[in-house]
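Note that one protein chain is taken out, while the other chains of the complex remain in position.
After this line comes subunit A, so read on.
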Amino acid sequence: MSGTTHDDYTDRYARRVRGMTASEIRALFAVASRPEVVSLAGGAPYVSALPLDAVGEMLAGLAAQHGATTLQYGIGQGAPALREGICEVMAESGIDVGVGASPDDVVVTVGGQQALDLIGRLFLDPGDIVLAEGPTYVGALGVFQAAQAQVRHVPMDADGVVPAALAQALADAGRRGERVKFFYTIPTYQNPAGVTLTNARRDEVLEICARAGVLVVEDDPYGQLGFDGPAPLPLRARRRDGIVYLSTFSKTFAPGLRVGWILAPHAVREKLVIASEAQILCPSAFAQAAVTGYLATMPWREQLKTYREIYRERRDALVTALADLMPAGLTWTTPAGGLFVWAALPAGLDSKAMMPRAIAARVAYVPGTGFYADGGGSGHLRLNFSFPPPERIREGVRRLAGVVEQELATRSVFGGPPPEGAHRRVRPGSDSPGPDLA
């Protein structure tokens, strides 16, 4: 044998596996899990705010009293009782029977991520175009890449995605003879940008997509976590057709249960169930029973208020600390809900190149490059405020401010980084932490 690659299967992998490599940035996140590091890099809800004793009792009962069903297989579409409960939850956001939301058109998934994966399986052929906000959720980028689709980013401003830019992107694709399969959007408290699509723009966006015959995939994990008043009505509450709506209990209850859902037009729903059965047979019956029990027996609306209050305090701590401590030139969004602030570095700084310095200073964030499919985002970073308590958030910002100052000094000596977008395209996920990082 002339040599070894330590992987005897290299020739056998599917083409889509090619980008799955070890990543320097991922390696740095390994350090961020240590308690010495203030992690503003995660996306974890503050589940310690749940009434854990009561949840524990409820879970024990599910095994002891209902084990014969909760520990058994379930149906592919998801438990009927849970689908009823999900409709109750959606009604809180304005997606109710009046707009055709029925338990029959809900498919329960293993978190929002399986929901996304099913959408990819159902709609994407290799080479298809997906439009998505820029930046967008890294987990969605991973799904679209696995489906071998191409993502085109549509820019946002403080009011969410720019309708004219969306129309332009659709027109450009049309001119090139490309097939745009859908527009993927997180209109409310967007991850990572922290911005919300305004009421006026929501109708405009729906109109543009309807005119172009393009499906809208509305991802709404954070819509009920608004702390500066209620969120605008979801897109799905405004229109029945041409929209597939996704959400999850990961941010409003507990991500450890991995329960999400899709509300889809009837024909789509049937295919989703078949695809989901092929993929996972059925979602966890136990996890579904846990969520059903939570919705039926515990004050979940009160819990949402608790989460909102905690997150408002932490959002305030983050933006106040940024204002107090950061050097001039750094700007950020002030989200009215959700879990994330999106910050723009002073001109010339590169959030990816700055990561090792941040880790050395014992603070972690996610470089903006993780949220673009095209190598963009190097001038930005995402900061999470849902998990660390306010005093840790301030300490993290204090450390990060020092890092930015050092980086400014370095840049003043060596000049600016390569232009935005010059970074090598990397696999979605290789510039962002694993789901376990709080």
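Here, a contact is a pair of C-beta atoms (placed from the backbone, for glycine too) under 8 Å apart; a residue touches a chain by one contact, two chains touch by 3 or more; residues count from 1.
Simple rule for what comes next: contacts and distances are computed from a predicted model.
Taking the options "D-alanine--D-alanine ligase", "Homoserine O-acetyltransferase", "Oligopeptide ABC transporter permease protein" or "Cyclic nucleotide-binding domain-containing protein" in turn, only "D-alanine--D-alanine ligase" matches the UniProt protein name of the chain that is not displayed. Contact with the omitted chain, checked across A:M355, A:L383, A:V397 or A:A438, is made by A:M355. Although one chain is not drawn, the whole complex shows that of A:E24, A:D241 or A:D324 it is A:E24 that touches it. Taking the complete complex into account, residues 2-7, 9-10, 20-24, 26-28, 30-31, 34, 36-37, 350, 353-357, 359, 362, 409-411, 413-415, 417-418 of subunit A touch the chain not shown.
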